[in-house]
Each structure stands twice: as C-alpha cells, then as structure tokens.
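All protein chains of the complex are present and in place, except for one that has been dropped.
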Amino acid sequence: MSVASQDTAIRTGRITRTLIYVVLILFALFYMLPLYVMLVNSVKPLSEITGGGMMNLPEEFTLEPWFKAWSSAQIGVEPTGLAPYFWNSIKMVVPAVAVSTVLGALNGYVLTKWRFKYDTILFGLMLFACFIPFQIVLIPMARMLGLMGLAGTTWGLALVHVVYGIGFTTLYFRNYYAVFPTELIRAAQIDGAGFFQIFWRILLPSSGPIAVVSIIWQFTNIWNDFLFGASFAGADSQPMTVALNNLVQASHGVKEYNVHFAGAILAATPTLLVYIVAGRYFVRGLMAGSVKG
Amino acid sequence: MRAFPKTKATVVAALMTSATMVAADDVEVLHWWTSGGEAAALNVLKQDLEGQGIGWTDMPVAGGGGEQAMTVLRARVTAGNAPTAVQGLGFDILDWGKEGALADLNEVAAKEGWDEVVPDALKAFAKVDGKWVSAPVNVHSTNWVWANKSVLDANGIAVPTSWEDFTAALETLKAAGITPIAHGGQAWQEATVFDAVAMSVLGPDGYKAAFVDLDEATLGSDAMKEAFDRMAVIRANVDDNFSGRDWNLATAMVINGEAGFQMMGDWAKGEFLNAGKVPGEDFLCFRFPGTADQVTFNADQFMMFDQGGPVSAEQAALASAILSPSFQSAFNVVKGSVPARTDVSDADFDACGKQGMKDLAAAAASGNLFGSMAHGHAAPASVKNAIYDVVTAHFNGEFDSETAVDELVDAVSIAK
C-alpha cells in the first residue's frame, strides 16, 4: 500500500503542454466563477448591485455587508445575524463527524479483518442504504426522535447525521483496510493481541489519509444539510443553513444581495477551510483507499 | 397549563408526555416572517407578550411562502413536539384542525367577541366544527393591479375597468416600447393572475363552483377556456425574461417604469412604499378589470397547537394580543394588508389601505368575499397545486387553452 505521491512517467511536448495549461486554466476560471460573483458582490453597496454589472469590480469597497450578515441581519424576530447559528452548527457537526468516522473505521475493520458468514451481504445492505432518499425518512424519523426524547435537540440532529453517514464512512474504511496486509494482523493475533489492541496499534496509526477523506466527506455533507436541520432542530439548535435560508428567502422587502452573498460565504467558510487545509491529504487518501476497490 | 422547569432532565420527561419543550410562560412561535418589516411587526407582538411576563421563543423557517415551515411543522407534530403557535394559511389550518391537533380558543373568543368583528368568509378558516382554533392576523386581497402612474399618464391610459380597456392599454404600452405587464414566472404568481382572470370571466358564482365546489362542468366549461385564452393574452404582454423571477423584482419593474402593470396581492404595496413612492401620485392600485366588486383574499393566522388539555394561558394571551385592534392596525399598516377584524380604525392607513378596508367590508357585506384559490383559501393543497400545474404549463406554452381545460378537469379529479 504505497501512499507516496508520484507523477506519471508520460512525457509531453511543448505544444501539448501549453495546450494542457490553457485547458487547466480555463477550467479553473469556470470553477471560480460563482465564487467570484459572490465575493465581488458581497463588498459592493446595494445600489451598485441593483445598477447592474454583476461581473464588475466594486467601485466603492465596503465590508459593511459582512458585518451585517454576521451580527445584525434579520434572521427571525431578532436581528441576530448568523453568529449564534454558527455555534449551533459546530455543536452538531463535531460529534456527528467524530462518531460516524469512528464507527465507520470499526465497521471497516470488522468487515475486512474479522470476516464472518454473510458479512458481504451486510456490507451490501449498508452501501445500498446510502441511496435512501432523505425525503422519505423525515416523518418516521421525527416519530423515532420523539419516542427517544431527542426531538428538537442537537443530539437528535447529530444522531440523524450519524445514521445516514455510516454507509459512506464504512465504505471508505472498508476499501482502505481491504488492501492492508492481513498477515500483519494474523501475526499480532499469534502474539496474543486482542481485537481493540490490533485496531489501536496496527490499523489506526496508518489510517490518517482515509480518515481525512471520511472527515471531509461527512463534514461537508452535515454542515451543508438543510432538510434535517430545519426539520429536527429546536428553536435553540437551528444550524447555520437554516439561518442562511431565512436570510436569503425572506419574501418581502428589499433583497440585500450583498448581505446574502456575504452570509453565504460566511456559512461556507468552515467547509472551504476544511478543503483547503486538508485538501492536500484528500487526494492521497482517495489514492490509498477508496478508489482502489 | 403544564409547568416544566427548564432543566435537561425534565425537558426529556416533557417530551415523553408529548408536551411542548418550551417551559411554562413561554410561547414558541413557528413562522416565516423574516424580512425586516415583518419581523419588526412581529416584534410588537413579542414585546406585548413580554410585558405580560410571557417569553417568546422564536422558530423562524422561511421559504416557499411557508411551505418549508409546514414541512417542519409536520416533523414537529409527528415527534410529539408541536410548537405553541404556528403561522398558517387557509386549508392547512382546517387540515390540522380536523386532525384534532389544535387547541380550542372559544373561551377567549367569546370573551372578546371575535364572532361579531371577523367576517364570515374568514371565520370559515379560523373555526373548525364551531371551535376557534387560530387567531387571524390580517386579510390580504389578491385581485389587485398595480400600475406606474407616470407611465400610464404619458401614454394616455386611464384606469381600465373592463377586459377590453385593459387589452387596449396593453397594446398602447407595447407600441410605446414598454413591457406592458411585469410578471414573475413562478407557479404561484401565475395562479394569482389566473385567480383574478377566472373571477372576471366566470363571475363570483362560477368562481365558487369551479374552485370551491370543484364542479367538473364549470372546470371544463367554455368560460374556463376563455379564462385560459385571456391568460395567453397576458403571456403575450410579458417580457421574455419572466421565468423564475421573484415577485418583488417584477414589482421593481413597475416602480422603475420599465413596465406598466403588475397583478399581485396587496403585499406589493410595501415595495412601492419602501421605494419612497406615494399611492395615488406615483403608483395606482385598482381591482383587476371585471372584479371591482369582488375581493379574493388570503389571511395569515396563528394556529394554536393543543398542548394537552385546555388552551394554555400563554396561548390565550397571544391570541388576544393578535386580535387586539392596536396590533391589527400597527401590523397591517406595515404589511400592506388590512385588519382581520372589520372594526379597526383606518386612520393610520394610506389611500390603498383605506380602499382595501372599504372593499373588504363591502365585499363581506354583499357576499362577494371569496378565498383565493392561488393562496390555498378555496381548495385543499392537493387541488391547489394540481391547478397550479395546469396554469403554469399553459402559461409557459406547453399546451393550448382547449387542452388546458381538459387537463384541468383531469388534474382536479386526481387530486380530489
């Protein structure tokens, strides 16, 4: 299981290379476009936006929309801005990501190194579970949360995200551990190491790359979720996406696009940071595991 | 009234007995009024309650004219965790009432005499089986046309009072290079226009037969085809970019003089006022031609959810605050709508508001006040959306008027 990054041995001529750079840069522009539109318009006064020229740089630069989105925009009855909801999201995302990743790792470990009868069928069921459309689970899930006394709480919301994330995390870790040499495990067993000891001492230390993949995937999905957050959170645990929705979807009055865009970028900052900081390890993690089958 | 101290352990216990998680003396309010003006108006209510020592737990969920909030409500009720009060519209209130989920407000209603001051057509959506279950906040009327006065004057157009006048005015504007009608291409906006058009063609009896009684003969009648033909005329007078446009951007086109008319409910007035325009001077409001005597309405209300046992003191206080004349006046001046009770003074309202209050009282007295189909006050959500499907498909040119009539009959029969 080599995780060392290596470039291809393919050699290319100068013209081809120029062409490749042109294509790559064009695509980079395409990908940057919406972010550019959002950024540029978030630092303009509203009058400049309604005057047209969506792509133009601001004539008058202002950070006012950012402050407003963060601390004084109208979200509900009180003009609280997005700030309080940011912490609600954090409180929900951190445990949900941690638990689903740990469970995924353990599941992957069991399914590859402690095989038993029908384990493949179980894994198949878990994979298929990833495809369940979220719209059909809303009502029964609400009932279950109510019965468990978790309705309207951060914990209930985190549980929902764990449940529907486990399929993916298990998939990632299973594929990663599948190529991990089983001989090492057997040797440790002969030395008398137990289930958890083997996991802790042998598998976990080399699980970094795939853990990054799993965390990025889960963090992004959970942070960006709106449907579950709106349906299962209580008044004091509504996540950031619900607040952003309230800001953007307000149906009357002047639409403050600059504030909307600033708020949107603020809401996306954590996931963007995760991608930028951990992105380096992301390809490495994918490389080491999930795409190798 | 159940009293639970707000500690974790008892909150869980409270949920187990499927009561609210809000502690005593708090109301939890689920609503979708998150824009500045609306929130300011709600704040009036909040402060009123706080003055009585009742806390306000805010649960805003915007989107889709309350559709998103209704989904959340369904999850909350299924979880046994219904909010105290929930903003609701028309048939949604009746549906919840029939599920037995709403509290009985008759006591406070009787004490404050709601039955005498709220119009019957509106009471039909606030009472279930003779019980008051929700507190109406306002009455929006939907068959308004908004016009830019200087555009009309410049082209020598008087306020049209018949369909023929109206089409002539559209021709004039088109010839002058102005978009005759500002329109946002979203299903509900098309249905709002269709509401007024159908009322003008079918007349009040036909409107009721088609959209309230869902009579197949009326739905499939030649008059209905005529209504669709008129929709096609309106479509021909809309700019190419209409699809997907929000209603307030369409209003902005009228404000800026890019367009002559917009057919929209009275909430559009707020946009004109925000832009510093004066009713009667800069912009005009009049009933859609051919519906001068009728008012199609929708009304925002707050449903009170059953918290187990009789209505709670907080709910009664909230309901009574909502129906107090001072709140009704203060809120509706901001919102552009008119008070739900007919005995509120019109002193604080502008020309359009005064007109609206007069129209409402007259229509209520003469039996010309009808729930708006487009806004869920004529038929249940399933039928409303089925009609949306046909109207929006026809408006977007998927089929002609004849097919539209057949589709309408079919769609309503599936949805019923």
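The first chain written gets the first letter, and so on, giving A and B; residue counts start at 1 in each chain.
As a working rule, a residue touches a chain if its C-beta (ideal position, glycine included) is under 8 Å from a C-beta of that chain, and two chains touch if they have at least 3 such contacts.
One rule holds in what follows: contacts and distances are computed from a predicted model.
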What is the missing chain called in its UniProt entry, if the choices are "Sugar ABC transporter permease", "ATP synthase subunit b", "Succinate dehydrogenase hydrophobic membrane anchor subunit" or "SUF system NifU family Fe-S cluster assembly protein"? "Sugar ABC transporter permease"
Kindly name the visible chains that come into contact with the excluded chain. A, B
Check the options A:Q74, A:T101, A:T154 or A:T170 and report the residue that touches the missing chain. A:T170
Thinking of the whole complex, not just what is shown, which of A:L46, A:I90 or A:A178 touches the missing chain? A:A178
List every residue of chain A that touches the chain not included in the displayed model. 2, 5-12, 17, 20-21, 23-24, 27-28, 30-35, 37-38, 52-55, 103, 106-107, 109-111, 114, 116, 120, 122-141, 144, 162-164, 166-167, 170, 178, 194-196, 220, 224-227, 241, 244-245, 248, 257, 260-261, 264-265, 267-268, 271-272, 274-276, 279-280, 282-288, 290-293
Name every residue on chain B in touch with the hidden partner chain. 64, 67, 70-71, 74, 77-78, 95-96, 99, 185-187, 240-244, 380-382, 385-386, 389, 392-393, 395-398, 407, 410-411, 414-415
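Please note the rule applied: only the chains that are shown with their structure count from here on.
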How many angstrom lie between the centres of chain A and chain B, each centre taken as the mean Cα position? 38
Residues of chain B touching chain A in their complex? 12, 15-16, 18, 21-22, 28, 32, 34-39, 42-43, 46, 56-65, 68, 71-72, 74-76, 78-81, 246, 248, 267, 270-271, 274, 335
List the residues on chain A that touch chain B in their complex, please. 74-79, 138-139, 141-143, 145-146, 149, 151-152, 230-232, 234-236, 238, 242, 245-255
